[in-house]
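Complex shown without one protein chain; remaining protein chains in place.
As written, the chain order gives the labels A and B, with residue 1 at the start of each chain.
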Amino acid sequence: MSLTTTRIAWRNLWRNPRRTWLALAAIGLSLALVFVYDGILRAYGDWMLETITGPMLGHAQAHAPGWRKDRAMDETLRDASRAVEAVRRDPGVAGASARVYAPALAALGQEGFGVMVLGLDTPAEGGPSGLLASAKEPPSGQRVLMGRPLAEVMGVHEGDVVALVGQGADGSLANDLFTVAGLVETPVDLVNRQGVLMDLGTAQELFAMPGEAHEIVVHARDPDRAKEVAARLAGIPELRGAEVLDWKTLAPEMVALVDLVQVAWVFVLVLVFAAAAAGVANTMVMATFERSRELGMLLALGTGPGRIVRMVVAEALVLGAAGVLVGVALGGGIVAVTHSAGLDFQALTGRGPSELSFAGMRWSLVLYPRLAFADVARGAAAVLATTLFASAWPAARAARLEPSQALRS
Amino acid sequence: MAEPGTSSGFRLALALALAFPLVASAAPAPPPVDALLQHLDDLYRSNSSIARIEIAVVNPRTSRTMRLKAWTRGEEEVLVLVEGPARDAGTATLRVGQNLWNYLPRIGRTIRVPPAMMLGSWMGTDFTNDDLVKESSLRKDFASRVERRSESPPGWWLTLEVKPGVVGRWARIEILVSDDRLPVEERHFDRKGRLARTMTFDEVKVLGGRRIPSRLTLVPTDAQGQRTEMRYFDVRFDAAVPGETFSLSRLERGP
Partner (left out) sequence: MASLETRYALRSVRRNARRTLLSVLGIGIGCALALYMESMNRGRDELFARVGATSGSGHVRVVPAGWRARRDTRLRLADGQADLQMARSVPGVAAAAPRARAQVLLAMGTHVVPVEMAGVDAAVEPRAYRFAQKVSRGRYLEPGERGAVVVGKATADRLRSDLDDEIVGTAVGRSGSIESAMFRIVGIVETGSDEIDLSVCQVALEDVEELTGLVGAGEVAVVLDDWRSTEAARARLAPGLARGDEAMTWSELNPEFQGHLEQDKATSRFASGVILLIVLLGVASAQLAAVLERRREFAVLSALGMGAWRMVRLVFAEAVALGLAGAAVGLALGLPFVWRFATHGLDFRRWMGSSYSFQGVIFEPILYGDLGPWVVGYALGVGVGATLLASLHPAWFAARTDPAAALRLAP
C-alpha cells in the first residue's frame, strides 16, 4: 500500500471522527482485553505449577541413585554444600538447597511416636518457595519446629523438650534432646502431620552424615524448562553419579492434572478470541453498512465499485493497525502494571481473607500476569484480519448496488 | 516423601527383643528327622541365659559392628545392653511381652517403641522380626525329610516344605546338618521357590557347656555384598537371672 493511499485513508477516517474513534476503541479495547486474559492465563499456569509442585517437590531434585526406592539413611549425596553451590551457579536455577530426611522416634515423656526429621537449609527454605516460609522463627541448633497436628497428637507445646532417636548414616544410634521452638503449618499436609524441622547442620551432625544430604531440591527460573535444567545439572561434576530428575518425572500424576487445566484454559482462550473477533466484526460490519449512503454517493459520482472497496479496505487497514497499537499499548500496559504489583484475588473468592487460611495454611492468591511475544503477535494478527474482512465484505456488497439503492438505504 | 510407616521407618527398629534364633538341628544319618529338628530347635534355647554377642552388618557402602550383652528369661523377657562401639555404649533395650523400651544414657531417657515400628528389620540387619520374635517352629510348620547325603562336610541335607495353611515367608528350607548334629548351612526359599537367603554356621565352640556353632552368617541372595554376622563370645545357659533384671528402673540404673 503506497504512502499516498495511506495518507488518503487516514484523512478519510478523520472526516468522521466519531465513527473512527468508536471503531478504534472497539478494536483497541477488545485486543487489550484479550491480552489481559492471556496474561492471566499464563499467570494461572505459573501459579498452578507452583502450588502443585509446591515447596516439597520443587522443579527438580537430585538424589543418590538408590535413595528414592530404599530411603536408606546412608544413601547420600556427598559434599552437599559444594554441590548446592554448583547448582546455584547454573543460569537456569533460581534457588537450591539440601535436605536430610531421617525417620525417627520422638518422645515427650515415655511414649514414642514415629516422625520424620527434616534437616533444612534455613535461609534457603525461609524464602517464599520454601518449607519454612510461614515459620516465625527458623530452627537452629537444638531448637526445632514441629508440625502443629503432630504436636497436638503428641501433646507437645512450644518450649517443650523432646527426645529424638533415629539411626545414623553409619548405623549408630542417633539420639539427642531438642527444644520445640515453634509449631508450624506448612503447605504440605504430610510435613505437618509427621514432620520435625531441624536445621541442616544439626541434622547432619545428629545422624552422623557430615556434609552429606539426602536430597537437593532445585527451583528453576522458568518452570517450563525444568527438564532441561535437570538434564544440565545431571552433568555437572559435583553431582556426578547422582540421579537428577525434573518434577514431571518425579510426580507424573501431577502432570496430567496440570496439563488438563492448562488445556481447558486455552480452550477458553479460543472462546475469548472468538468473542473479541465477533465484537470487532460486528462493529466494522455495522459501521460499513451504515456508510452505504456515503458509498452510494461516491458510486453516483462515478467511482468504480472496485475503487470503493479498495478505499474501504485501505481505511480498515489503517484503522486496524492503529487499533492494534492502542490494544497492545493498553493491554501490554495493564499486564505490565499487574505483573509488578501482582493481582490479588482474595476479594473474588467470595470469602473474607481469614477464611482463606484453610486448615491454618495461607493460600497465596496473587497472580502475576505475563505475556509472551507469540501471544501479542497472535492477538494482533487475528484482530487485524477480522477488521479487514469485516469491512471488505459489507463494502463489496454496498458497492455492487445500484447507486440509487445505495443512496436510499 | 517417606512416612514413618515406610521401609526406612521400619528399618529403624530400635532394638527388638533378641530372642535367640531358633535353628533347626539336623538329625545325624537318616535318623528320626523329628528328633533332630527338636534338637536344633533347642540348640540355643534355655529357660534363662546371659550371653555376650557381637553383630556385624556389612553392605557395599559401610560396615559396622555392635557388641552386646543379653539376658533372657523364658520367651517373653529380654534385656539387651550395647557395650560397643563406644558412642553407643550404655544403650539398652528391654522387651517384656509385647512391649519394647529403649534406654538412651546420653540423654537419660527411656522411650517406648510403638508396635508398628517393630515390623521391619532388626537394627538394620538382615534379620527380621519374624526371625527373632516369632516362635516359628520348624518341627511344627514344616514337613521334613532327608534329601541326600553330603560328603564334605559330612552330613545330611534335609528338605523342609511348609505345610499348607502355615503363614510364613518360606516355602522351603534346606538344611545341612553335620554328623555331630550341628547345623552347617540353611537355605531359605521364598514362596516362589527362589533362594532368598543363606545362613551358615561355623566356628564351633563349647559355650555354656554346649557345643554349638558360635558364628552365624546371614546372606540375602539379592543384595550384593551384603551380609549380617552374629558371634557368641560366651553364653551361660540356664543362668540365674533375677526377675527384676527386666524392669524399667533397672534399665535406667544400668546392669
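The rule is short, and it goes like this: a contact is a pair of C-beta atoms (placed from the backbone, for glycine too) under 8 Å apart; a residue touches a chain by one contact, two chains touch by 3 or more.
For clarity, every value in this text was computed on a predicted model and none was experimentally measured.
Colleague: Using the definition of touch stated at the top, determine which of B:47, B:98 or B:137 touches the missing chain.
Modeller: B:98
Colleague: Determine which one of B:77, B:126 or B:229 touches the chain that has been left out.
Modeller: Missing-chain contact among the listed residues: B:126.
Colleague: With the missing chain put back, one of A:161, A:231 or A:260 would touch it. Which one?
Modeller: Going through A:161, A:231 or A:260 one by one, A:260 is the residue touching the chain not shown.
Colleague: From the listed residues A:37, A:67, A:101 or A:207, report the one that touches the chain absent from this view.
Modeller: A:37
Colleague: In the full complex, which of B:54, B:83, B:174 or B:190 touches the chain missing from this view?
Modeller: In the full complex, the listed residue that touches the missing chain is B:190.
Colleague: Can you name the residues of subunit B that touch the chain not displayed here?
Modeller: 5-7, 9-10, 97-99, 115-116, 118-121, 126, 128-130, 133-134, 167-169, 188-192, 194, 196-197, 220-223
Colleague: Footprint of the hidden chain on subunit A, which residues?
Modeller: 18-19, 22-23, 25-26, 29-30, 33-34, 36-37, 40-41, 44, 47-48, 51-52, 54, 69, 149, 152-153, 187-189, 193, 248, 251-253, 255-257, 259-261, 263-265, 267-268, 271-272, 274-276, 278-283, 285-287, 289-291, 293-294, 343, 345-346, 348-351, 356, 358-359, 361, 363, 365, 367
In this text, only the chains that are shown with their structure count from here on.
Colleague: Roughly how many whole angstrom separate the Cα centroids of subunit A and subunit B?
Modeller: Computed from C-alpha means, the inter-chain centre distance equals 56 Å.
Colleague: Which residues of subunit A touch subunit B in the complex?
Modeller: Result: residues 56, 70-75, 101, 103-105, 107, 110-116, 163, 165-167, 169-173, 175-177, 188, 190-191, 194 of subunit A touch subunit B.
Colleague: Which subunit B residues qualify as touching subunit A in the complex?
Modeller: 1-9, 11-12, 14, 57, 61-62, 64, 82, 85, 87-88, 91, 101-102, 104, 106-107, 109-114, 116-117, 124
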